[in-house]
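Okay, handing you the structure first.
Complex shown without one protein chain; remaining protein chains in place.
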Amino acid sequence: MKSLRDFKDAKTRREFLEKELNINLDKISGFNFAEDQVIGRNIENLIGAIQIPLGVAGPIRVKGQGVSVKDYYIPCATTEGALVASVSRGCKAVTASGGATVYVENVGITRGPVFKTKDLGQAMKAEIWIEKHFKELAKTAQSSSSHLKLLKADYRVVGRNLFVRFYFDTQEAMGMNMATFATEEAVSLIEKKTGAECVSISGNFCVDKKPAWLNFISGRGKKIWAEAILSQKIIKDVLKTTPKKVVEVVERKCHLGSMMSGSLGFNGHYANIIAAIFAATGQDLAHVVEGSMGITTAEVLDNDDLYFSIYLPALIVGTVGGGTNLPTQQEALKLMNIRGVLEYSMVVGGAILAGELSLLASLSEGSLAKAHRKLGRSGKGKA
Amino acid sequence: MKSLRDFKDAKTRREFLEKELNINLDKISGFNFAEDQVIGRNIENLIGAIQIPLGVAGPIRVKGQGVSVKDYYIPCATTEGALVASVSRGCKAVTASGGATVYVENVGITRGPVFKTKDLGQAMKAEIWIEKHFKELAKTAQSSSSHLKLLKADYRVVGRNLFVRFYFDTQEAMGMNMATFATEEAVSLIEKKTGAECVSISGNFCVDKKPAWLNFISGRGKKIWAEAILSQKIIKDVLKTTPKKVVEVVERKCHLGSMMSGSLGFNGHYANIIAAIFAATGQDLAHVVEGSMGITTAEVLDNDDLYFSIYLPALIVGTVGGGTNLPTQQEALKLMNIRGVLEYSMVVGGAILAGELSLLASLSEGSLAKAHRKLGRSGKGKA
Amino acid sequence: MKSLRDFKDAKTRREFLEKELNINLDKISGFNFAEDQVIGRNIENLIGAIQIPLGVAGPIRVKGQGVSVKDYYIPCATTEGALVASVSRGCKAVTASGGATVYVENVGITRGPVFKTKDLGQAMKAEIWIEKHFKELAKTAQSSSSHLKLLKADYRVVGRNLFVRFYFDTQEAMGMNMATFATEEAVSLIEKKTGAECVSISGNFCVDKKPAWLNFISGRGKKIWAEAILSQKIIKDVLKTTPKKVVEVVERKCHLGSMMSGSLGFNGHYANIIAAIFAATGQDLAHVVEGSMGITTAEVLDNDDLYFSIYLPALIVGTVGGGTNLPTQQEALKLMNIRGVLEYSMVVGGAILAGELSLLASLSEGSLAKAHRKLGRSGKGKA
Partner (left out) sequence: MKSLRDFKDAKTRREFLEKELNINLDKISGFNFAEDQVIGRNIENLIGAIQIPLGVAGPIRVKGQGVSVKDYYIPCATTEGALVASVSRGCKAVTASGGATVYVENVGITRGPVFKTKDLGQAMKAEIWIEKHFKELAKTAQSSSSHLKLLKADYRVVGRNLFVRFYFDTQEAMGMNMATFATEEAVSLIEKKTGAECVSISGNFCVDKKPAWLNFISGRGKKIWAEAILSQKIIKDVLKTTPKKVVEVVERKCHLGSMMSGSLGFNGHYANIIAAIFAATGQDLAHVVEGSMGITTAEVLDNDDLYFSIYLPALIVGTVGGGTNLPTQQEALKLMNIRGVLEYSMVVGGAILAGELSLLASLSEGSLAKAHRKLGRSGKGKA
């Protein structure tokens, strides 16, 4: 039987499938990127494109690292009703309160190979060699790209195994790809110098696209914090609830509920907002996994205002490479009006703060399902 | 300032943003679904659509619950180079070995409200009331929809809090929405009869879109198992490695590495395959989170064949509702040629088995980065 | 060289070691149990006994399951200064407030064997066989002892493995031993009927003496809840702090701090109190592990009283068998003046509530280290 890779282009491949399966793929055929732009870079066996509705939330005011203050629109590609409206409602409340204060720490993308050794002794010796020759190792790793810097390495020995976790600064790119190439260079040197044998260039000590306490505790990609202080009046006027009720939902749902569930996500729905922005701006959708981890906090302040914050230990994003180069994704990035990945991360942080606040406020006053019914909307995203 | 919701359609809203930000959104404007199909159902503040390249992997042979045997194509919407090719390579190896044997268990979608009580005593009494009146509760919950069935409930008391986890059969739909409405009915009855006060209709005992041991241990949505037995020859010819090497990567990376990382994902990259199929077929992309959990196993059998399996405790999917109704997503579902959500889940299981095997085989013989370089492809998805 | 098991009694064995190592073991030689009582039951290669100082905390008033009300003394064997005094202080505050309300659920001791199967199909079939023949299986298991009842079984299949978790009621005994014998009988029947091969009678699906979310979520041994409501005046007079301060420590330390640490212990020091009572009353000290899991909650009520509670999902205890038969341990049990393991568990629950409250109160007003210094005591147990 003819293999799907043998077709010369999307059209002939699509036509083959249409005949083979007796179906019609007209809608999928309507794409506006160039085949040769994506083939060999983003996709194989291309037949067309999937379209996801794009809505815009905001604007939201973001105060970056206590410095700049700017209003941003948030592109959201989603099929989940009520999400964009909910994020927008949160943006309104946050902006009316002076905006979201956001902090970003560039932890670096990580790659964690696993080496097999003769015994504990060889593993310990290999670890020591790496520590002693870190500069040489960095030079070797960085020879693979001018856009990459090896920031640090962490180690673990167990039985006949050495795990190393390399942290890389990859500038504007998400950089998993660069990091893999750089790690390959480092691994070759380590193998040569220590006799340890690399079993897998990824030893799940990265940890890529799997929920893991190591990423929660050590961070991965970007760490994001955002906060806002909202008056009782704004909470009442915009969110139809009270600071006290929001705090109660955060404590009983996001904290106690997640403790009872053995969860790494002490929040309402970070994943919803991240998935929508990631789909809109060409991020790797599997990195929604790391983005679902984190902690929401809320307190009633002495003046009865609401203090509200979010914390994400591992947001994996880039503004060049991967899917960010595609035409519609490029336009969505333009719409965000950001300069580089740090500003991008700040806006994502603000958007999560807004979307999280809006959902928890809605839960706190029980209007959630009502709203959905009224709007005939899906509640599936609502927690 | 004019709010984004005040515009009458996507065009005027888009034009406002283009002027406001002095940008061009031509590509985003090119969408082929009807505005009135998505407004009030999938999205708000619509301005157009994002396009994600669609490739096709397979075919893969799937043996369902030891019954049917059929070959399937797998639609993958992704921007991550090498993924579709890698899944296809796995499909080839699995199909040449007789196909993937897949099992699906319909655990049911869950919704877990949290109630506030006067004290432990009231919480215990409320729990007992629910247990005793489960049938009445089911009748009430099911009054909200003819497509929904309350399967069971689980309970936890801590301090002045009662957490209840309802499991629902929602037929072909993913059903989070239905489940929320049904839970609202049940909650009203519980509040009336027990005096417990619902603080949040979702108490993170669901646990929706957050990684959690409760979902890993009790399951959520669909549980998926898939396995295949591959000969040394097929492993060598198609995957360029050996059973022994694959087993070593599974043990040192997927098992030991994930133990060392405190991960709930003892696998290579389930999330990659799930994200691509979910994006193609209109699933909720935030549910990639639950899909990233699970365990890959591999053994060298006495005859030196490779036994390879995957296990996912919580795959959240549907074939009606949400994004599945959109035109391109509908065509992608047609391309899968499945009848209903159980067959859909089986194919996803087969695809994950294939994609997981292909990646781990590639890691085991160190060709990964080489391949990427040769094809100028991204390795970011490769573990 | 002569083996330690070849000596006829503790005296000759001890003398051999004294000469061999040129040391003096006089103190160890002073024990007041009969050798033949412990040999072949509690210990091998006996040379004497270790003495641990025994203090008494309390009395504490305990309201059992909303029924009985009684005051109890709490025997604590510990070498950690300040612990007994701290628990006593908590007992005073709790008793002055009307006592601790305690609830106990007998989940049952668990044993979880792992079976190896040909493939997923055989594992699924074996699971179904067990479900269908549960009564027969129970009869077989219960044939091993008249003090044991098989309550239920839970199952998990992954790859070529079937895990089964048996829950047993073992009356007054902790019962791990009985459960193992009973499981052996059940396993033989399962092997014969299903062809599944038991690889280990304990497959860490028990999970015995290891921290695990499965035990947290499903419970093991006894589940314990305890609560008390304390007035501002009692909190001030006895504990030198305020309800607000206690709540703040619970939220920032026990909840947020444990979330940030990836802990299964959302509490201050359950393990301290459990270790002291276990050592005093002959429990298995390795079961302190399960006892360290659980959640403390605190709330300021509308009348400004403090609501305080503890929850332990897995307290593993017995009042017969194991070390409970030893002379000093027997006397310590007498001192508790309890009838059976449920009342014993209730008192332990009350003691944990008291000890937990006292520590958190002390932390909340910063007197901890001061107190230790004043008394020249060890703070090592204090959190």
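As written, the chain order gives the labels A, B and C, with residue 1 at the start of each chain.
Going forward, a residue touches a chain if its C-beta (ideal position, glycine included) is under 8 Å from a C-beta of that chain, and two chains touch if they have at least 3 such contacts.
A quick note: this is a predicted structure, and the numbers were derived from the prediction, not measured.
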{"item": "Contact with the hidden chain (one of C:31, C:166 or C:344)", "value": "C:31"}
{"item": "Option from C:64, C:243, C:323 or C:350 whose C-beta touches the chain left out", "value": "C:323"}
{"item": "Touch with the omitted chain, as defined above, among C:97, C:122, C:180 or C:345", "value": "C:180"}
{"item": "Residue in contact with the excluded chain [from C:4, C:69 or C:128]", "value": "C:4"}
{"item": "Sites on chain A contacted by the missing partner chain, in the whole complex", "value": "66, 101, 103, 119-121, 124, 157-161, 213-214, 216-218, 225, 227, 229, 262, 295, 297, 299, 307, 309, 311"}
{"item": "Positions on chain B where the hidden chain makes contact", "value": "213, 216-217, 251, 255-256, 258-262, 264, 266, 295, 297"}
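Keep in mind that, in the parts below, only the chains that are shown with their structure count from here on.
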{"item": "Rotational angle, Cα trace of chain B fitted to chain C, multiple of 5°", "value": "180"}
{"item": "Rounded Å distance between chain A and chain B, as computed from the means of their C-alpha atoms", "value": "17"}
{"item": "Euclidean distance of C-alpha centroids - chain A vs chain C, Å", "value": "41"}
{"item": "Of all residues in chain A, the ones touching two or more other chains", "value": "213, 216-217, 256, 258, 260-262, 264"}
